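Dropping a structure here in structure tokens format, bear with me for questions.
The other protein chains are all here in position, but one chain of the complex has been omitted.
For chain A:
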Amino acid sequence: MAERSQPSANYRSWPVITALTIVSLPLLLMYVYLFLDTVTVKQADALLPSGLTLDHWRFLWQTTEGKANIWQVTVNTLLFAACTTSLVLIVSSMAGYVLSRLNVPARGFFLAGVMVLHAFPSVTLIIAIFIVLQMIGLYNSLIGVILVKAAIDLPLGIWLMKGFYDTVPWEIEMAGVVDGASRFRVWRSLVLPQVKPGIMALGLFSFLSGWGEFILPQVLAPGNQVQVLSVYLAAFLADDNNYDFNMFKAVGVFYLVPVLIVYALFNKYLMNIYGGGSKG
């Protein structure tokens, strides 16, 4: 992504590097200390650690009184993120294809609707969704949150997949149709492989966004049995003073590391989404 981004060799770059380093310092500091604090001992008023320890990671094998088991919570988070991702992928790869290639009634309307929904303050729907889930009894169940989260991610997914399908040359499809394959067959075995980067990007985005989602599970499924990591951590965070901040940070690292790994491995694909616009 960065190759040949330099406009010319005529300028010295160290002044900008220095400036950027200074403004990036708070961020660097926060992330470096996040990792450092989880494996070291530090005096209360010291800036530098004085020794190594694994004590802050004891939550992995010990369950705190009154809190959910960390592994249960992790499994819930994984389940939540994975189910949301698969739902979004399946549904939007089908809908995107239809909007890109097939002539269905009200296509333009649907497309405009998806655009509007995508730029829509979806978090505001949470109040109505909360009341509805209470009425139909899906409150405090993972299924309810998964469906809601997937629906909220759908407009972006459909829009993105439509964009990727648009770039597939239609000779490919023509060839398939001429050879006598059905349109469904053409989509599944000829077109779908062409949009793999899009599926990758959307899948990763969905997974990361599901993994980090906070407000939906917090409101719709706060119970201990269905708790996800973000809610688990937020409970720590809300409880202002009575906890072990370093252990809390260790839980944070435990929660963050999968994200960083996924990001490090696949950031090429992800850029497609972050560049094109997610919320925030």
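Note that a contact is a pair of C-beta atoms (placed from the backbone, for glycine too) under 8 Å apart; a residue touches a chain by one contact, two chains touch by 3 or more; residues count from 1.
Here is the rule we go by: contacts and distances are computed from a predicted model.
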Q | Protein name as given in UniProt for the chain not displayed, "Alpha-L-glutamate ligase-like protein", "Sugar ABC transporter permease", "D-lactate dehydrogenase (Cytochrome)" or "Methylcobamide--CoM methyltransferase" | A | "Sugar ABC transporter permease"
(Q) Among A:Val39, A:Cys83 or A:Ile129, exactly one should touch the missing chain; which is it? (A) A:Ile129
**Q.** Touching residue (missing chain; options A:Val41, A:Leu190 or A:Ala234)
**A.** A:Ala234
Q. If the hidden chain were put back, which of A:Leu154, A:Ala201 or A:Met247 would touch it?
A. A:Leu154
Q: Mind listing the chain A residues that contact the chain we can't see here?
A: 1-8, 10-11, 13, 16-17, 19-20, 24, 26-31, 33-34, 44-47, 90-92, 94-95, 97-105, 107-108, 110-117, 119-132, 134-135, 147-148, 150-152, 154-155, 158, 170, 173-174, 177, 182-184, 187, 208, 211-212, 214-215, 219, 229-230, 233-234, 237, 245, 248-249, 252, 255-256, 259-260, 263, 267, 270-271, 274-275, 277-280
